[in-house]
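All protein chains but one are shown in place.
Think of it as A, B and C in the order they're written, each chain with its own count starting at 1.
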Amino acid sequence: MTMTQIERDGRGAAAVPILRLVGRAVARAAVAVALPAAAVAIALACGAVLLALNGFDGADVVNVMILGVFQDFRSVTEILLKAVPLILIGAGLCVAFRCNMWNIGAEGQLYAGAVSATLIGISFEGLSPWLYVPAVLVAGALGGAIWGGIAGFLKVRFQASEIVTTIMLNYIALIGTSWLVTGPMRDARAAYPQSARLFREAWVPDLIAGTRLHIGILVAVALALVLYVFLYRSSAGYAVRVVGINPHAARYAGMNAGRNMMAAMCISGGMAGLAGAFEVAGVTHRLYQNISPGYGFEGIAVALLAGNNPLGAILSGGLFAVLRSGSELMQITSQVPQVLVSIIQGIVILSVVAFAAIRIWPRRRS
Amino acid sequence: MSERPFLRMDNIHKSFGEIIVSAGVTLEVEEGEIHSLLGENGAGKSVLMSILCGILSPNSGQIIYKGRPLNIGSPREAIRHRIGMVHQHFMLVPNLTVAENYVLGQGSPLRLIHDMEKVHARIRELSDRYGLGVRPDAVIEDLSVGEQQRVEILKVLYHGTDLLILDEPTAVLTPQETDRLLDLMRGLVKDGKTVIFISHKLDEVMRVSDRISVMRDCRVVHTTRVADTDPRELARLMVGRDVLMELPRAPADPGDVVLSVEGLSCRNDLGLPALRDIGLQVRRGEIVGVAGVSGNGQTELALAIAGLLPIDSGRLALNGRDITGLSPAEINARAFAHIPEDRHKMGILMPLSLAENAILERYDQPPFAARGMLQRRRIAAHTRDLIARFRIKTPDEEERIANLSGGNQQKLVVARELARDPDFILVSQLTRGIDIGAIEFILQEMLKQRDAGRAILLISTELEELFAICDRILVMFHGQILGEVPADRSRLEEVGLLMAGQKAGHVAQEA
Amino acid sequence: MESRVFRRAVLMGGMAGVLAGLLPAGKAWAEDLKMGLLVPGSVSEEGWNRIGYNALKGVQEQLGATISYVELQQNPASFEKAFYDYASQGYQVILGHGFEFQDAALSVAEDYPETWFLISSSDIHEGRVIGLHTDTSQPFYLMGVIAAKMGKKAGLVGGMEIPPIQQAFEGFKNGVRSVDPDFPISEAYIGNFTDTTAAKEAALSMIAQGADFVLPNASGATVGGYQGIAESGADVRTFSIFSDFTPVAPDNILGLYVADYAQGVVEVVRGIRDGAPPEANVVFGLKDEKVMQFTFREDGPVAVPDAIKAEVAEVAAQIAAGNIQTHSN
């Protein structure tokens, strides 16, 4: 242990040698959390100013939007329920973005997953839940992975910009779902366009009885951890990151850039597809044409705020779920339009971007 | 030196952060001469000329042009003063025509372009006058590199120029095209223009210049009339180091052939022939050097051996087994190590830690990976070991490699490659951009590797480095191996001549 | 379709829920009436969602209830939560404004047997989950009769293919066929409730193909349909539905169908408060004159001939008496 090391560790929590790594991890986490936190604070401040300028109470942003949603236990479970798709998608997108693949298509991948999960969930009556639930979830993940993989394939094989293709695939998935629930998959007995109800054995079990919170939250957190481990602890994840940082170096190291890009798209697509499966099998139990209120797009912001780190996506996914719930609460208590949340999310993104620039600027200017 | 020079650049300093790229350069150019700037890569030639053209702003220093101070730091100022530059990387917009490129940035932005016929006529007229064969309506991306260069030169002439700067213009030309270019330069001087010719090719410089300034380590070290010098002196000035390193070493004891290259030919990324029928062998326990002025195929040689550049013909073998056409991963797996030419482009990943950089090619192999997982303890221990053995200055193995100095970064690359226990080590530009202390350390390490029975191919433009550790030196010129010289300092001039494409009588001829 | 995509694309504030923890919920309020509303879209648009909101306001004004509403942007995942939130906060009456809320209400009702769940445009009656159906097919049936008597071809522009709209159109078609079984009708859905441009173009294309009686029914996008009609000249006839669109198409609108749903809801809620809840699902129709107002314009440049008016009045009476079935079940 050299002096330098101890000095550096002094910035962290512990200078005791055995805790050196822990201390550094804490220090890094502190930095990783501080900037996004500042970005969120700026965005909330902007939101408060906007409210005040338009005749609302600016303090509501904190009192209602953030603190208000923690008033009772059920509200907390509902926040967690909203966090499930956000964490899944955000964590998955971290992998794509780390590989420098701009997957804007998580929304479409979510729909592809929801459709696949529904197809399985309405087809096999009497299966044991121990078999059925995993089958439905796997089907969802596969559907999403294929949808993401299409964009990956077009990129690797034809150099087609994944930004454009994923946007196009979003629309195709949404339109396709609309056709399915008004056409071939429509529940003939129901007037509302929706699929048949999934068999009960295919329903994702509740985590807490009496609430809607299902075990998806555990799966989401666990998978975010798994993806963190994948990216930072596995050799395959290492290759994904290297390809994203520097494709030349990746080739030099003997990695196949195309294969890694495909993998990154399939993983992020699979996570989004799984989110779709959880919505269908855990929440609505039917496929609707509006199964997602934009989780796929919000997931982009979740990943960005997390610094493309799947662990961070757990926190930022949770935060965005709070903002969403909070904005709903504000509409009820103060008649503040719910769309305030979009404005706040937009400012969060711009603040994160600006902070990143400020960190780079001094170096560039010197 | 004249009393009132045409151009005087005085004590020009420029740095990017801690990297100094111009260390107080002073340069004088007289009217109506061809003045060559000679120097190795990184000697600061292009930077100096970019400052003259206003593309870069110097930290300090002044420029006197035609007797008056030049307001520096603005490209438009340079254009206004009829200073034109042909850049090494062409400043031609690929999707525009020749004529459109010429009017780019001219006049008011709100102007409508309606007089293109006049522009075409003038281009044709100028093109005919200098015999350049430029078609004004050709789209740049359809032209060959040689044609594009003529377009670039004509662009400068079209804008009207008194001082023409040519930055490494011959690097991309065939010998015939080079001859035409040199003729053109003479013609321009006859028309009353002044030419600054940047090159590191001795023969061309000797053929065309009136005066020559040699740059080294971001300074002009010598200016002379061409009649007062000779290629040997220039070669020495170019590559010379004040301190000659004498590393103790035992005579080589070459064993079996490890790497053998036969009849290797390939093209560079522009599609031009880069290597022609290269043949060489490297044996166990020897260091073979490849010398040559940069741009003579060394980069392609390294990439082709490593499987990173497709080859047109030829055969590569490692330890007697054919490796022609194998993927980089497959070659890596055959006890092959590669210290690449440009560590930033290939060798290291700037945002990652030392530990993560230390496993670049072995990220999925034991002991660093087991059942698909990175073995962090082993990687850390391994990296700490490398740090200790190579005395890499870093707080610890978790530090971002971007925070290290160039020398320490390179030490990690060297350490990583050597730690793979290779039979063969391919080394490019081993000591580029790093400090003397690190150089000496790394060179000694290479000698140890040789003595441990490894075969090493060292490609370098630094003659000093080659002489310090190599057992024999191959000299590349125009994509071929022109000759082989024993690595004895007394033969330095011989190597210099070969680098300039001149074969002396007593040099052993090779294919 | 684009609209939904769009909403997802940029609007993340789709789903809503009531987290009424901050609302005063002390004992002092326990005796007071509290009513919550779930609407599937924005109450800022003229149309369906506004009708639900007006009903809520009516209950507040006439019964002095504490009210709250939440917009759910057609996202089914959020329906149950919203019901739970209101129910758990002691709201005695919750109005789910749309058929799509029915499943969620049934599920929540299991846990809150004391709470009344009112579901718009539903025929349900299970315990305290009660459907309140404004039978829009009835006035549309009348419009169909008028269309077949006055025009040559009819056009229907819908938002999305959901029951309230389909049922209204079915009533219209039945009305037309009661006069002329071969009368041509074209029908198109724009696939969303926001794209006014598409609604307008759909109306224009129908008119170009000969339709001279066109009815738009697409919630927020409805106004686009009236614009298309207005631009096509006075030969095209229409009715103003749900709101008064006369300023948009003054030369074309023959009359108004306005549902005072609020009045109907107020009466139901009053019954609940006073211990006289409905005993079956509630259907508002032409029989409920307070709720359903079907009027002809007297001032306009276009008018329905008196003979036809009289016939329509006769048909209306038959419907109110239950003698004419305006839609299948």
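By our rule, a residue touches a chain if its C-beta (ideal position, glycine included) is under 8 Å from a C-beta of that chain, and two chains touch if they have at least 3 such contacts.
Just so it is clear, contacts and distances are computed from a predicted model.
For the chain that does not appear here, its UniProt entry gives the protein name "ABC transporter permease", which is one of "NADH-quinone oxidoreductase subunit K", "ABC transporter permease", "Sulfur compound chelating protein SoxZ" or "SoxAX cytochrome complex subunit A". One chain is not depicted; across the entire complex it touches A, B, C. Check A:Val26, A:Ile66, A:Ile172 or A:Val226 against the missing chain and you find that the one touching it is A:Ile172. Among C:His97, C:Lys200, C:Arg273 or C:His327, the one in contact with the hidden chain is C:Lys200.
For the options C:Gly58, C:Gly96, C:Gly224 or C:Gly255, the residue in contact with the chain missing from this view is C:Gly224. Mapped onto subunit B, the footprint of the missing chain covers residues 16, 53-55, 74-76, 79, 85, 87, 89, 91-96, 100-101, 103-114.
Against the chain not shown here, subunit A presents residues 50, 54-55, 102, 104, 154-155, 158-161, 163-165, 167-169, 171-172, 175-176, 178-179, 183, 297, 300-301, 304, 337, 339-347, 349-350, 353-354, 356-357. Mapped onto subunit C, the footprint of the missing chain covers residues 1-3, 5-7, 9-13, 42-46, 155, 185-192, 194-198, 200-202, 204-206, 208-209, 220-221, 223-224, 227, 231, 243, 247-248.
Convention: only the chains that are shown with their structure count from here on.
Shared contact partners of subunit A and subunit C are absent; no chain touches both. Averaged C-alpha coordinates give centres for subunit A and subunit C that are 36 Å from one another. For this pair, subunit B with subunit C, the centres built from the Cα atoms lie 76 Å apart.
Those residues of subunit A whose C-beta lies close enough to touch subunit B in the complex are 2, 4-5, 8, 21, 24, 229, 233-236, 238-239, 241-242, 245-246, 248-249, 251-256, 363, 366.
Chain contact summary for the complex, subunit B toward subunit A: residues 17, 306, 308, 327-333, 338, 340, 345-352, 356, 359-361, 363-364, 368-369, 372-374, 376, 395-396, 398. Within the complex formed with subunit A, the residues of subunit C that make contact are 1, 4-5, 7-23, 68-71, 73-78, 80-81, 84-85, 88, 99-100, 111, 160-163, 166, 191.
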